[in-house]
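Here it is: the structure, laid out below.
A single protein chain has been omitted; all remaining protein chains appear in their positions.
Up next is subunit A:
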Amino acid sequence: MRNLKLTALLGATALAAATGAASAAEFDGVTLQAKLIGGQQYEALYARIGEWEAATGAEVEIISKKNHFELDKEFKSDLAAGTLGWCVGSNHSSFASQYPNLYTDLNPYLSEDFVAEYVPSNLSASKIGDALVMLPRAQFDVSVLYYLKSLYEDADNQAAYKAETGRDLAPPDTWEEYKAQAIFFTDAPNFYGTQYAGKDEAIVGRFYEMIIAEGGQLFNEDWSPAFDSEAGQRALAWFVDLYQAGAVPPGTTSYLWDDLGQGFASGTIALNLDWPGWAGFFNGEDTSKAAGDVGVIVQPQGSAGIRTGWSGHHGFSVTESCENKEAAASLVAWLTNEDSQKLESAGGSLPTRTAVWDHVLETSQSDPFRSEAIAAFQAGSEHAFPAPQTPYWIEATNLIYPELQAAILGDKSIEEALGDASEAVDEMMQENGVY
């Protein structure tokens, strides 16, 4: 009876709830348990949960706060143990396809107008089939090129580079030029031309975007591996050549995003392909030795004339087993509505709503670095493409990355490494009945 009443009440106010303007006491007595991504940079948004609670009368209990890799393990354990009493979970476009049955389709709880306010490409990367399994928040990620400006302004560098290559020294627009410059700038062990993520999903993602920039594909349409190709070899050779030339720190094969961010901020890396969340950090007086010397431009292109653009975004989802899906959907809508996205993107992250993009561009005019960064990211986002939408993406990355590392470290030839990785992924896909 109580449920019926609640449904009726919610039905009447669904539109208002969906637009984030929830009416008072709408969800009185409802308690939602949430598992959210943790980190200092996300706290400002979570502070807004209190406002939603005050407006709706509901209560939110955050029962887990971890990074996405840890949350991923927890979600899998929850699925196995059937402990799915919680309602709202942080999600990520690179992980979402792994849990096709965990989250509910949000379409029935949101108005079409509200949904149309998100950037269409972000929205389509938030779906599994037709089901909208998450609402994207202002944490859109695509990598652009950060570089140290002083290196390019140095007259000696300009002359030496011209003498060595016959070309003018300018921030690179192709990955081949990037490689040449990285090798040129290297003065190991104190200064390196570049660095890259060297393990787990991170390096496979980088390889994935590089193979696309080289005109290839990671998977065929039937999800059989397609990377054991000439484009694949060219893509992997980029990583191998930089490592063998000593233009990256020797420990780069164990680096993940934090190591890379700290590395560039230490002022000892010339060129760095990195995510938007780092922009403020790299140029912050208190956080970075490179502050004031950071340039940002759109990411370079591969030999096929295509720019890299592996992208992803954070989002919030509602579980299928949630008892108060309407309330949960209202919370998720609130956390990703225009005000929330304005708040989050003020910290430097990229929005996923069209109106907020305009707002961000407008407000960044007064800050030259921020407007340079936003312009680069806006240009970068035009070339963005999501991670392969298969539930076996993470499993495939776990098979591919040790082989990429083996080639980079010289344990295997490029051909051998790609051949072995392709064979392993093929076997895994067949075992899972994909084809």
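Rule of thumb we're sticking to: contacts are C-beta pairs under 8 Å (C-beta built on N, C-alpha and C of every residue); 3 or more make two chains touch, one makes a residue touch a chain; residues count from 1.
Keep in mind that, in the parts below, contacts and distances are computed from a predicted model.
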Per UniProt record, name of the chain withheld from view ["Small RNA 2'-O-methyltransferase", "Carbon starvation protein A", "Sugar ABC transporter permease" or "Polynucleotide kinase-phosphatase"]: "Sugar ABC transporter permease"
Residue among A:I62, A:A188 or A:V434 that touches the chain left out of view: A:A188
Residue among A:F27, A:W86 or A:Y99 touching the omitted chain: A:Y99
Which of A:G39, A:P250 or A:G292 contacts the chain that the document leaves out: A:P250
Missing-chain contacts mapped onto subunit A: 72-73, 76-77, 79-80, 82, 98-99, 188-189, 198-200, 249-251, 253-254, 263, 268, 391, 394-395, 398, 401-403, 405-406, 408-409, 411
